[in-house]
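Our next item is subunit A:
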Amino acid sequence: MSTIELRNVSRWYGNVVAVNDITMTIGPGVTGLLGPNGAGKSTMMHMIAGFLAPSRGELTVGGTPSWHNPDIYRALGLVPERDSVYAFLTGAEFVTASARLHKLPDPGAAARRAIEMVEMTGAQDRRISTYSKGMRQRIRVAGSLVHDPEVLLLDEPFNGMDPRQRLHMMDLLHGLGERGRTILFSSHILEEVERVSGTIQVMVAGRLAASGDFRAIRRLMTSRPHVFLVRTSDDRRIGATLIGRPAVTGVEVTDHGLTVRASDYGTFSREIAALTRDQGIRLRELLPEDESLESVFAYLIDADGPKAR
Partner candidate 1 sequence: MLVTVTAPPELRAGRGPGDAGTAAAVIRTDALTKRYAGNVTALAGLTIDIQPGITGLVGANGAGKSTLIKILLGLLPPTSGRAVVLGHDVAASGERIRTLTGYMPEHDCLPPDVTGTEFVTHLGRMSGLPATAAKERAADSLRHVGMYEERYRQTGTYSTGMKQRVKLAQALVGDPRLLLLDEPTIGLDPAGRRSMLDLISKIGAEFGISIVVSSHLLGEIEQICDQLVVIDGGKLLRSDTMTSFTKVSQVLLIEVDEGIDALVAELAARGLQPRRSGRGLLVRIDGEQTYDMVRDAVADLGLPLNRLEQQRRRVEELFRDNGDEEEHGDR
Partner candidate 2 sequence: MTADNGAAALGTAPAAGTGVIHDLGYRHYEGARLGRAGIIRALYWHSLRSAFGIGRGAKAKIVPSLMFALMCLPAIVNAIAVAQHPGQSPIVDYDTYLFRLRPLAMLIFVAAQAPELVSRDLRSHVLPLYMSRPMRRLDYPLAKLLAFTAACLLVLEIPLILLYVGNIVSAAGGSAIWAQTRALIPGMGVAVLWAVLLAAIGLVLASLTGRRAYATGIIAIYLFLTWSLSSILVSIAEHGPVGPTGVPIGSAVAPLGARLGGLISPFNVLDGVRQWLGGTNPGPIPPPGSVGILYGVMFLALLAICLAGLAARYRKVGAA
């Protein structure tokens, strides 16, 4: 079990503070690292990978710092964003080379296993220059998995993959996470992050804005009323009732039903069923409108202040 620990980590370049006093723990399972462009995610990943030293603070992977520590690469696997693969090698050659670099006892077998994990067995003997973007991505993941690392760092892992490849990669990562590996990946595609990871870490302008399960994070945003879409057999009547409830701050009648703003999420969610029942109104649909990762993310970014265009 390898845990990534950061304590008061900062990293600056002259006047630019890329990472600003971040304390976080990343444990087994899949964690998504999110943030707008320029938030410091790549710097963070580079530090964890041992390519950069923190300017201040402590950063350890499995208890030991990753900076100036080549041994860490036994336990760490990396898939950076840049497409830096030797195109003249075949897939198999590339992964085997990676296995040899890790001084594995049986590089060929390790390579074969890794290639199978990413379902590239069919294409492994073709030159990487003939691969599509998604295939290149997969072979790079194989290269990073070949030594069975405890910790896997991926930067935009789904880039260029078609839907089938994406789903497969998501399953792969999810599976690895379930089996106790620590996986940290950064991505802009929130709908996928939502699917694969249990935990998220959100960075905004170098600081850690939020950590944890995004739904739990949403519940913590008590200053923002939760927005629900409610569809019933008699919207106006239930709307009138709802507006009379203290948990509700707003009801709007739209073509698709009622948009209800609930300042007290807990109370509202407990009373909606009973309220409709007591009025003899059929409750057909209740949808949380702003609980998706995308909404939560937007709120977190916004909370930091208005963005300059």
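Selection criteria: all candidates are chains of the complex that A comes from, given by their letters.
In the analysis below, a residue touches a chain if its C-beta (ideal position, glycine included) is under 8 Å from a C-beta of that chain, and two chains touch if they have at least 3 such contacts; residues count from 1.
This one's a predicted model, so the numbers in the text were calculated from it and none came from an experiment.
S.K.: Just give the number of the candidate touching subunit A here, out of 1 or 2, all from the same complex.
M.R.: In this complex, among candidates 1 or 2, subunit A touches 1.
S.K.: Which residues of subunit A touch candidate 1 in the complex?
M.R.: It is residues 34-37, 132-134, 158, 160-167, 188-191, 266, 269-270, 272-274, 276-277, 282-288, 291, 294, 297-298, 301, 307, 309 of subunit A that touch candidate 1.
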